[in-house]
Structures are given as structure tokens and as C-alpha cells.
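One chain of protein is taken out of this complex; the other chains stay put.
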Amino acid sequence: MHIMEGFLPHPWWEIWFAASLPFVAYGVSRISRMAREQRETLPLLAVAGAFIFVLSSLKLPSVTGSCSHPTGTGIGAILFGPWITSVLSTIVLLYQALFLAHGGLSTLGANVFSMGIAGPVVGYLIYRATQRFNLYFAVFLAAALADLATYLVTSLQLALAFPAADGGVLLSLKAFAAVFAITQVPLAGIEGVISALMFKYILQA
Amino acid sequence: MSEILGLRDVCYIYGDGHAALRNVTLSIESGSKVALVGPNGAGKSTLLLMLNGTLRPSSGTVLFKGEPMRYDSRSLRDIRKSVGVVFQNSDDQLFAPTVEQDIAFGPLNLGYPREKIERYVGYALSYVGLDEHRNRPPHHLSGGEKKRVAIAGILVMEPEVLVLDEPTSNLDPATSEEIMEMLDELNLYGKTVVISTHDVELAYRWADEVVLMDGGNVVRTGTPERVFADPDVVRKARLKLPAVLEIYREMLGRGILVPVDEMPRNIVDLMHLIESAAGRSGRKPGRIYICDISATPPSRIRDILSSGAVRYIGAMGTKAKMIASEELLELDFSYGVVDKCVLKAIAGKSSLIITSGGMVEHAERRIRSYAEEFGIEIEVIILPRAHVSTLADNR
Amino acid sequence: MSEILGLRDVCYIYGDGHAALRNVTLSIESGSKVALVGPNGAGKSTLLLMLNGTLRPSSGTVLFKGEPMRYDSRSLRDIRKSVGVVFQNSDDQLFAPTVEQDIAFGPLNLGYPREKIERYVGYALSYVGLDEHRNRPPHHLSGGEKKRVAIAGILVMEPEVLVLDEPTSNLDPATSEEIMEMLDELNLYGKTVVISTHDVELAYRWADEVVLMDGGNVVRTGTPERVFADPDVVRKARLKLPAVLEIYREMLGRGILVPVDEMPRNIVDLMHLIESAAGRSGRKPGRIYICDISATPPSRIRDILSSGAVRYIGAMGTKAKMIASEELLELDFSYGVVDKCVLKAIAGKSSLIITSGGMVEHAERRIRSYAEEFGIEIEVIILPRAHVSTLADNR
């Protein structure tokens, strides 16, 4: 779920850039180190990034009928871990803004934080915690909860920028979360199911 | 024959304003074999995607059985069941984790009952000769096998029209011929087959009707002889003349041959023209045996072979080839079998064609028509019919 | 000629235990045109990837200029600079965002200075005729254009050997011929060219040396005539005979022709055999004008055309074709030009070939060798040389 260009006021758009920067910078340094050691790193991460972009540009079959797209970052976190996924997500989010008009440039920091960092970190931790029980269930849970985490963080980002008159950030968070829940909660479920099925099909093939 | 698919004044303009089709009018007869030929970018693939409603004309109408095509989801479902499209690159078409699941994809989505799906998938698998690969992932198959799976995935929905974009691209000659023969077989059993290709040899030999396209226009349509009659038109469309035709034209130009009404379609025709021009004849032609494999035990074929009555052996159709390979029969011809046997017969050598079912009559008819055309007598012996008693005794 | 690349007893076994190459021994002469032919899965691509060290033999040795190949990164870099590989699917090869950046990839990584990179890239771009596409992303190009960019990206490193996997797959006949002609031109200027293909017509016509592969083995190597001499071997490798050869064999079988030492390589040869068998001769052959476009103003070509001295006009080489299209000359032949002009000359018609630089002598040599072979006199007139004074006057 992208925050559109122009929507986040000063100082919030700067704050989210600052919050994302350390994660992405560390991710880039990890990739640089890996690329020096293993030459296949760059080509494989390149196709993985392109894969995440293409997946997230396809319209999901959705119950609500709205124009909803998978984030694909939960899968990324499972495969590459959260650091590298944060770098791939940054590039993918930039392209989504420039090629598809999803998100924006000033809001890139906020979007990277919700979709490229918070979601993948949650997904990765869930996957590591539940992996030993059942692989497919772990993938389902990781992808679905990564989606939910993204949506909650986005709601929080908006709530912090636009606190309610009485009740402040908390009330505002409730309001945003409630409005976006209509599309985002079913979406998270669908992305979870699709991710689990995708793993199953890949392992079968 | 009646029109099964038609285009009337169809234009198609891509998002960037580039016109892929310009006022195309075309009629495809039910039961025919149609080849769209033209250079890369001529609009062939775009036209094919019109035939099952994947692309919708910017202007003009597409007709299916005389009715203008409609693009609501119900109508599209019906049209896509009736007109199956096989893509050029099989990898784009095979997306399920195993061969079996891939073939079952269509029937499953059509809501067929489980038992029916299994039966149909089994039938389609054995039709394309890939039973033993049913549980393999498609991306581990060879190019030819992938193409067969792609065709099976369409056949299983029992379409009336089979549309194939460049069916032989990236396949070696023998695999190409096997695929084309499979299409012949399907056509013989009533399906209309439409292909696109820039292989002029293939189009010239295989098609009933050739549609020559260039720059989004249909430049010429008609029998292969008619379409390829004008070398300038063919060259402008960045194609070349079929070799047989080019040699024929060179011989005309040198006065070695004189023009005839019907241009040669293949080497058999060309040889006949040359021989009659040279005033030759008199050699006693060889025989052609046709053996219906579904009614003949393989031992009988071995008997014929060991008797020395035939010099060459060929197999037509998927089933015959499977049996030949099981029985370790060394085939001389596995594609273009009738033509080759007729050539051998004219050269005085006898041969045996093994095939099955309706293909027997088809082969016989083609031999007879060659014989008539050339004014020679080729003796055709159809095996289980003539020897049915011997056969019973042998058991 | 000396060996530039060699394989000695090379085996290659994939991770799954499947042997892709079995004891392959092969020698590629410097400056030759080699075609690897064989069915899908014969091991052609595996062999090609041995030639620049991408794959390392499981056993046996690969030699480059007589030295066993070494696989440390420094040696690999040297070998890859000398042996350039163009992949079958151009999309696998073009990975930079624009045409220009893609072509610059090799030189940049070889550490050329900036100015040299720019010069080389500019040269390669204009050589393949894609100057105006330099800033396009590869996904906006046609299949033929992508192939040209892929070739340019290799040429720019000035390799001694050019290796191309199925260079004409998915290209229409005219585009294929243009690519093959470009390879001829490069060969003429000294590069060794190795291709893989299952297009037998192409291999038979184009190659100096054919390597027939099947099931990981080299079945036969030699001149095209020698490799395609045995129809059984060719058929077993799931290939077919080239049409000219098949027609020749049919004519032999019918006694229309008698066996000759050298089998016909193309239609010109075949026609000559037929004509001499029919005891014909006597027609006065046409002339062939060869015009070096780099030394002739286009107005001179128009003069010749309007004088009625020639009936047909053809262009050889990238530069000649570009000028022809700029000058709106309507070309009769844009590929296989020499052959076609010789055919026309034998049929008594004159023609004009426009070309440039070293290609002039090449064309002349080929015409002379045809003339000698057929024992006829074809008058070849080379334009700027013969008319150099006239030319000066015209200015």
C-alpha cells in the first residue's frame, strides 16, 4: 500500500527517509560484499528484483474487486532475508513510482520503511519462528503478516502526520486502519495463500 | 465448405499508435489448413490473437460461424473453448508444475467433473505420446515434447479450430515434421488448423490456403501455388520462394521445362514434370503396401519385411510411430511418408507404410491422386483387408 | 591454414549425470566458416560454450592456438576477448539499459580508455547499421535489430573468433540472410566464424566446414558436400537433406543426371548440371557490373541504370544497402547476390552489383570461379577502376 506523492507533510517525509536510510545502507554494503565474493550475486538479485516488480505490478484476484496488488516483499524476505530485501524494495518502489504511478518520490522513504523494511522484517521473523512446523504454513503466515505489518505501519505513518483532534495519534491510527482494512486484510490473506501455493508449485517443479 | 472464422475490415492499433493490422478481411473455411506467412512484424501473431478474442479489433468485426464475436466474459469463454491457441514459445504456455496438471488446467477451469478430467487428460497425453512424462515438470522436457504438451493442453478442451503461432520455430527438421504431421492428423479428423510461419517450404507444402501478410496488410490469399506465383510479391514480403518452385522457375527460364497449368508442389511433382519433358516413361513402378497397425500384429510386419517384398518402410501418425519404436522397426521415413513412397514407387522400388484408422484411407487417396496426376499405375495393397484370413491363420 | 580452436577427446557431463558431449575431437581452422548441425539436444550449444571457456570439459582438452585452455580468471578474460559468443536468445545477451551502453559493456570492462570506447562503440553501431537506435532500450527493438546489437556488442571487443548459437532462429528469411551476409563479410575480413544451426539449407550453402552432431557425438565432419553425401546419416540425426541435394539425388536415381565429382551446392550449380546434361549451351551469357559504392557517386549508378545496360541490381554488404536505401534504389537482390547475378548471366541477362571495399574483389573472385567451373565466359566489369576518368569528368 503506497502513500502517494505530496501526501506526507514536512517534517514527516524527511523523518521516514532518515529512518529507512540505515537499513538500506547496511543492505547495500552487504550486497557489495557478497558481490565481491560471489560473482553470481548481482545477476541473481537483479532478476529477483525484476521478479518482485513484475509480481507487484500484476492485479491480484481480489474479493473486494478493487485495484489491489501484491507486495511480493514477504517472499523476498523469506528468500533473501530482510536486509537485501530492503535494497531490492527501494529500487522496486522507485520504479513503481516512475513506471506505474504507484507511490512517489518524497514519500519514497515512508514507503520503503513500511513495504521494504517493516513488512520484510516481520515476515522474516515469522518465517524463522514457524518454519520448523510446516513450510507452507510458515510461508503463508510470513507473507500474510508481512502484508498486515506493512498496512499497519502505513496507517501509523499517516496517523503520526495527521493526529486526530481529540484522541491524537491513537484515534487517527484506528481510523486509518479501519478504512484500509476493507482492502488490506483480505489482500493479506490472498497474498499469504498465493505465496504458499507458489512455494508448493516451485518445489514440485 | 463454410466459413468458420472471418475477419471483416479489421484494424488493430497498439497503444503507441502503431497499426498492427490495417483493414484485414479474411475468411477461414471450416476443415481447412491455413498458413499465414509473412516477415517478422507483419501482424501474423496479432491476427491469430484476434481469432479467439484475446485481442479486440480497434475497428471492424471478427466473425465466428457467421456471428460477430462478443467480448463479455461468457462469450469469450465459449469462443476460447472452440478456438484453441498454441503460442510460439511453449514456455509461455506451460505454467503448471507438472505435465499432467498443465493439461488438466483448461478442463478444471471449465468445471468438468473429476472423472471426466482424468479421462480426457489421459487421452490427450497418449494422443501426443507422452504418457510416461505425465508427472514431470514441463521445463525439463525437450522443445518438441514441450510443444506436444502445449498442443495437448489445448486439444483436451476439444476445440473446433486449432491456431498455432510458428509451431515449428526452434525445432529440428524431424521434430517439425512430426508436429506438422500431428496437425495433419487432427485436420483429417475434422479440425480446422491455422498456423503462422515464415518457413515458406512448410507453408507451400502443407497448407490448403496461404495468406501472405506484410506490414499489417493481407497482400494475397489463395492456394499456395497462386500466392507463391509472383516472386516479386514474395520477395517484397522478405520471404523467399520455396526451393522446388525456384528450381522450376529457373528451368522454365532456361527452356528446359515448359510452363504447365499446375506448378509443382513438391519434389514428386517436379520430377514428374522433368521426366515427362524428357519424354521418359516405361519403368515399372514399385508397389506401396499400407498396413493398418491397429488390426495387424507386429509379427506380420516382420514377415513382410523379411520376405524382401519391400525396400523401404515408413510410419504415419503418432500411434504407428509408437508401435514402430516399441517393436524396434528401423524406419526409413518418419515424415512426408506418402510423398517419399510415391517417389520410390516411380523409381521402381516398393515400400510399406504403417499407419492406423482413418489415416489408411487418407494415404491411399493421396497415392491414387498422385498416380492419376502422373498417369502411372501404382499398385496399392492394403494389408489387413486383403490378408485378413492369413492374419487369422497366423494367430 | 592453422588450427585456431581445437577439442581433444572432450567429454562434458552435466550435474544430473547426463553426458552432453562424448569424446569429441574437433579442429577449427583459422579464418574458416564452420557450421555445427544436429538435432535439438545434440550438444551443439554445450560445445559452443566450451570454445570461450564458459564450460570446462569433464575430461579432455580445449586448445586455443595450440595451447590448452586455462581456467583462471586472467586466462578466461583473454580467451573471451578473443572468442566472442552470441547467444541464441538475444534477450539473454542484452542486459544494459540502452543499445549504446550494452555495446560499451565489453570495452569498459576490458578497461579501454573512454575515448577509445566511444570510437569503437560508434564504429560497431554504424557497422551493424543501428546508429539512430543508440539511445533506445533493447526492449524497443525488433528481433533482427536485437541480434545486430548482440553481434555489435561482441565485435567491439575485436575477437578473432565469432561464435553464434542458432543465429537465424526466429528471424524471417530476408533478415536471416542479412545476418548471414554480415557474417560472410566479417569472415572475409579475417574472422573465424562458428555457428550452430539445424537449418540444413543454411549450413549447406554457407559453411566451409560442417560438423554433424548427434547425441553428444561428432558423427561426421568435412565439407558440406561430404557431410551431406550420406542421406542415412543425415536422417538419423533428425535432419533433412538440403533441397538442391535432394533434387539432385532424385534426378540421379532416375538417370536424368549422371553422378559428378562435385555435388551441386546451390541452384546455380544444379542448373549447370542439368543444362550440360541436356547438351545445351551457346546462349550468350549476360554481363555483371560490380560497382564500388565508396568510390562512385550515386548519380553514376543512376546513369548505368537509365542506360538500360543492366536488367537487375543487387547490393552486398551493410554499407551498400544503406546507400541504396538512401538513394531509393529499388534492389532486385539484397541477399545471395552473387549467385543470383550469375544465374541471370547464364540466362543471358546483365546485372549490377553495388558493394564496397574488399567485397568487390570477393564478388569478382566468386563470379570467376563459377565461370571457370561451368566453362563459360562471364564478363565482369568493375566500375570505378575501369571508368575512373569518366568518373572524374562527371564531378
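Read from first to last, the chains carry the letters A, B and C; within each, the first residue is number 1.
What we mean here is this: a residue touches a chain if its C-beta (ideal position, glycine included) is under 8 Å from a C-beta of that chain, and two chains touch if they have at least 3 such contacts.
Rule of thumb we're sticking to: contacts and distances are computed from a predicted model.
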**OP:** If you had to name the missing chain as UniProt does, which of "Pyruvate ferredoxin oxidoreductase", "Cobalt ABC transporter, inner membrane subunit CbiQ", "Lysine biosynthesis protein LysW" or "Nitrogenase molybdenum-iron protein alpha chain" would it be?
**Re:** "Cobalt ABC transporter, inner membrane subunit CbiQ"
**OP:** Out of A:55, A:110 or A:142, point to the residue that touches the absent chain in the complete complex.
**Re:** A:55
Subject >> Which of B:25, B:58, B:109 or B:369 contacts the chain that the document leaves out >> reply: B:109
Original post:
If the missing chain were put back, which residues of chain B would it touch?
Top reply: 15-16, 49, 52, 54, 73, 77, 80-81, 84-85, 87, 89, 91-97, 105-106, 108-110, 139, 153-154, 157
**OP:** Considering the whole complex rather than only what is displayed, give the residues of chain A touching the chain that is not shown.
**Re:** 2-10, 13, 28-29, 31-32, 35, 39-40, 42-51, 53-55, 57-58, 60-61, 63, 67, 87-88, 91-92, 94-95, 97-102, 104-106, 158, 162-166, 171-172, 175-176, 179, 190, 193-194, 197-202, 205
**OP:** List the residues of chain C that touch the chain left out of this view.
**Re:** 49, 52, 54, 76-77, 80-81, 84-85, 87, 89, 91-98, 100-101, 104-106, 108-111, 117, 135-140, 153-154, 157
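Note that in this section only the chains that are shown with their structure count from here on.
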**OP:** Averaging only over C-alpha atoms, locate the centres of chain B and chain C and give their separation in whole Å.
**Re:** 32
Original post:
Per the centroid of Cα atoms for each chain, what is the distance between chain A and chain C, given in Å?
Top reply: 51
Original post:
Distance from the CA centroid of chain A to that of chain B, rounded to the nearest Å?
Top reply: 50
Subject >> Multi-chain contact sites of chain B, meaning residues that touch two or more partners >> reply: none
**OP:** Please set out, as single numbers or ranges, the residues of chain A touching at least two other chains.
**Re:** none
**OP:** Sort out for me which residues of chain B touch chain A in the complex.
**Re:** 96-98, 137-139
**OP:** Provide the residue numbers of chain A that touch chain B in the complex, in ascending order.
**Re:** 200-202, 204-205
Original post:
Which residues of chain B touch chain C in their complex?
Top reply: 38-41, 88, 142-144, 166, 169-175, 198, 200-201, 238-240, 243-244, 246-247, 250-251, 253-254, 256, 267, 270-271, 274-275, 278, 280, 332, 343, 346-347
